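Below: the structure, in structure tokens.
Yeah, one chain of the complex is gone here, protein chain that is, but the others are all in their spots.
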Amino acid sequence: METALNLTFIVLLVATALMAVWARDLLAAVIIFSVYSLIMALMWQRLQAPDLALTEAAVGAGVTTVLFVVTVFKTRRREEEE
Amino acid sequence: MPDKSTFSVIPLIVILLPWISLLAILAFPKKAERLRLWLCALGSLASFGLLFSLLPGILDGKTYTIKLASVVESLEMRLTVDTLGFYFALILAFLWMLATIYSISYIDHKHNRFFAFMAMCESFILGCAFSANMFTYFIFYEMMTFGSYPLIIHEETTIARRAGYKYLVYAVAAGTVLFFAIVAHYFWGNGELGFGSYGVLSLEFASRAALTTIFFTYLAGFGVKAAIMPLHGWVPDAHPAAPSPASALLSGVILKAGAFGIIRVCFNVFGTDLLRELGVYVVMAVLACITIVVASVFALTQDNLKRRLAYSSIGQVSYIILGLAMLAHDGALGGVMHLTHHALMKGCLFLCAGVILVKTGKKNISEMAGVGYQLPITMICFSVCALAMMGTPPSVGFITKWLLGSGALQASLPVYIIILLVSALLNAAYFLPIIYIAFFRWEGDEVEGHGETHRPKLVFGKEADHKLVVPIVILALLVVVVGIWSNVTGFPYSLVSRVVNVIFP
Amino acid sequence: MGAWRHFPIFMITLPLLGAVLMPFLGYLRERWVPYAALLPLAASTLLGFLLVGRIPAGDHLSYHLGGWEPPFGIEIRVDHVGLFLMLVVCAITLLALVYSRRYIEKEVSPGRRTAYYVLYLLMSGAMLGFTATGDIFNLFVFMEILALSSYALVAITGNRNAVRAAFKYVLMGAPSSIMVLLAVGFLYSVTGTLNMADLASRIAESGYTEVLVVSYILFVIGFGVKAALFPLHMWLPDAHSIAPSPISALLSGLLVEVCAFALVRITFSVFTRSATDLVGGTADAVGVAAAAAVLYGGIMAITQKDLKVMIAYSTVSHIGYIFLGITAFTAEGLTGAMYHMLDHGLAKACLFLCAGNFIYLKGYRRIEELRGAWRQMPWTCFAFALASISVIGIPPTAGFISKWYLILGNIRAGKWLYTIVLLSGSILAAVYCLRIIYYMFFQAGKEEAWEDASRDVPPGMLVPVWALSLGTLFFGVFSYLLIPSLLKASAYLL
Partner (left out) sequence: MKRVLSLFFIAALGVLLLYVVASMPPMGDPQTPTATHVIPRYLERAEEETHTENVITGVILNYRGYDTMGEVTVIFCALAAVLAVLGRERRGRIRGFVDRSPVPSSTIVRTMVRFMVPFIILFSVYTILHGEISPGGGFQGGAIIGGSMIIFTTVFGLYESSRRIPQKVRAPLEGSAVIVFFLVGALGLVGGGNFLTYAWPHAARGLQPALVTWLTVLVEVGIGLGGAMVLISILFAMIREEEEIALTA
């Protein structure tokens, strides 16, 4: 059970990371990244680091996401085609 | 050497006195131009005077020393006036003084820069002469190298710039090689960079290969300044490009700084025994012989007077190297004495060339027909020095040749005598035509062999400014006087023999 | 044990405190900020000079923050070498800050000026903390402050090129920070400690060789990027040439050096001699890279047309010198490297500030535009000449002394090839420096280019330049003030 949960988290983590990199829509990437942060926060909690979990949730999922969103709105939403 | 060493600030003062010129340039406004220039000359004069006052002490066997700074205990900047250093300093300060006086009327633009760098160079090269160890020597040597650059390019013509560039390329490369030599010397000399009477390096601490490397890097580093072939490339360009007093100094002093470095390396760093053991002196001798002959041949082909003189200098400086490489008493004596002798002769010749250039605007020998009548005093002095160069007695040139020949016999290598004779012949071959053209040909001679030629009138007394003529006359007189009364106290023999007698008892 | 034990921590924290107070001052009176920013740095410099001579030779000052003994708390560890570098940092930052006021008024728009001083102080404080710390995680923390502030300072003029250069810098700098962090983490995982001295003893008996080697390699790459060691230097020419001149002076004269010094600490205080054998291959690779840097930087500098880019490439070359001194693994080599940090700091800062003078007064950046500069800006040109002489390594400047020891160290180590590389490096330096001196002094140039009635730059900008260039001369002549203690300290480090 433990292992299964850990594995799920890790797979999700890697998956969200890859999706954030591949997403052409930068806004989508930002949102996916915030999901990544949330999963990370859960991971920290599972690793018995509640302080880190709190920080990750507040900074990673909250503040960073909003700042990224602001940046996306101020610049361009689509990644430039090569 | 260290036994009778006394602390004295005089070496430092001697070095600093030329800086009076800089103060003068800063302190006096443009209006007081004459005053400023004379103050510059005064600095040089004072420096020479103070130096001369050390003579009795030096003859007494004393050395004067002062420590300027040190990096670590064994690595210090120290000035020491020993006999050899004093000897070099004396001639260079003398020549410098004359050249400075000469420059007052010779230099016609940018006085400030010229005199400032003249003074700085004198100070640095005096520092070279007084250096108590290779570290100090290198520091002053490098500063002198870069300080003399503005002298060479003073005219700011394209030729001068190109010559200056070439000079810098050679100097930077040489400085780097020399730098390596000194660091290696420091490393294998057990942190001892000072000058010992019999040399400081020995096979005890370093391998044969290491010592050979050090020697050859030293030779290469100093050889560029001393214009040993094939490292002479900058000389024939720099001399004609520089203003005449500067070329006189280049040839008379700055080339000698390289030669002096080699003297130091041979006598005080390696010592004759070690040189003999390593066998490196053979290479030095061969190089010197090649330089003597080849440079003279090159000189033959030059039409530009100063260029011819420059090639002549290349050959003559190698006399010093050859004298050292003989590893014999008379050879060393002749070689080291030639330092002064050549400075007197070549200094005079370049200053004469300067007068010719200023008064007639002629650079090339072929144009100089009849110059001897326009400028009789100058050309007489020129002829005296030229004859001395060939080794005509009674003159300093003769003494050199005699001693070198005697040294060759002592070293039981008479082949050197042949080299000397060939060189003398070549010298004659390139100097005599100049005299001939100056006195026995007239303008218009070239046009048709005979016919109408107007022989110029001989004019005495009005040929040039006194400031130009007096130094020339003094030098020409000295060439003869030192040649005749060579063992007068204070003349080269009295000083050099003290050094050489210690090394070759 | 007097009050002086506390000096280092105040040297570090005062600039940081000053930095955080600046925004409010900037809100109240923006005009006062340039002057107020001088205070903490001046105080740091003063404290640094008061520390001179207090630390016994061959020993270090160990300061336990919060009173917790080392493996548990954080230690500040200042030995002679560290103090030496801290003083260099203090002096140069102070001088460049004095220089900044006028320059920044011209180059940086009003809304950003306060930020400039804030970042400047943060950077100075971080450099001091970086040099003094005895804890590898703390090292990382200060490296982050240093890195962040330097990224922003490169971009501060806000024009497109500056932002692009800063972005390039970030792209290389951020991964390098992460590498250092990973290396710290790896080390911690196999030793359980973060204190350098403690690490040194625990690494020796630690069995995890692979982790140690990888962590050392990560340290080398991480700090190598920050110190612009040859193949990792790509960010440097852009960032150093586009940043405002006082910042270029700091980046080139100090930042790369303290990062090199961090690697010295990591190599000699953490991995120590026995463990260095373990990572000897890496050290050799660093030596090769450094030798390549000397030649590459020199050659690139010769080919440049822009003055600041040329100076930046010269920095690449000189970083190679410093690393060659370090990889010689001899006391002389290390002394040479340390002295070269001083010399290079002074000379390079001076060169960049001189370049700044030309930009400030005339807007000239290209080397050809400097023909005949001497006529209008004699003071700047003379200072430039003096500093370049030190860069080349001509006596009697400090550059000569440092090169002496670098070469001596490499000869002692038997590294002949590197000796030759060092020598040819100075020939290259001569080529690129003398060319500019020649342009400035001996070429006529266009009359109208320099006939401006306004003479040389104002004294506020000349004094720092001259202080720096005279510094190179001073430390060349009076090298005995530092060399013996540096030799001792280097032997102690080894």
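Observations on the structure shown:
When the chains are written out, they are named A, B and C in that same order, and each has its own residue count from 1.
In the analysis below, a residue touches a chain if its C-beta (ideal position, glycine included) is under 8 Å from a C-beta of that chain, and two chains touch if they have at least 3 such contacts.
Keep in mind it's a predicted model, so treat the numbers as computed, not measured.
Contacts of the undisplayed chain with visible chains (whole complex): A, C.
Residue-wise, the contact with the chain that is not shown comes from C:F186, picked out of C:F186, C:Y296 or C:F475.
Only one of C:W32, C:F49, C:W68 or C:W416 touches the chain withheld from this view, namely C:W68.
For chain A, the residues touching the chain absent from view are 50-51, 53-55, 58-59, 62-63, 66-67, 70-71, 73-74. Those residues of chain C that touch the chain absent from the view are 6, 9-10, 13, 16-17, 19-21, 23-24, 26-27, 63-68, 71-74, 109-112, 114-116, 118-119, 122, 125-126, 129, 135, 137-138, 141-142, 144-145, 148-149, 151-153, 155-156, 158-160, 163, 182, 186, 188-193, 202, 206, 208, 210-211, 214-215.
One rule holds for everything that comes next: only the chains that are shown with their structure count from here on.
Distances from each chain's CA mean to the overall CA mean are smallest for chain C. For the pair chain B and chain C, the distance between C-alpha centroids works out to 44 Å. Each chain gets a centre from the mean of its Cα atoms; for chain A and chain B, those two points are 79 Å apart. Looking at chain B, one finds that none of its residues touch two or more other chains. The part of chain C that touches chain B in the complex is made up of residues 389, 392-396, 400-401, 403-404, 407-408, 411-412, 419, 423-424, 426-427, 430-431, 434, 441-442, 477-480, 483-484, 487.
On chain B, the positions that touch chain C within their shared complex are 68-73, 77, 138-139, 142-143, 146, 150, 153, 156, 161, 164, 168, 172-173, 175-177, 179-180, 183-184, 186-187.
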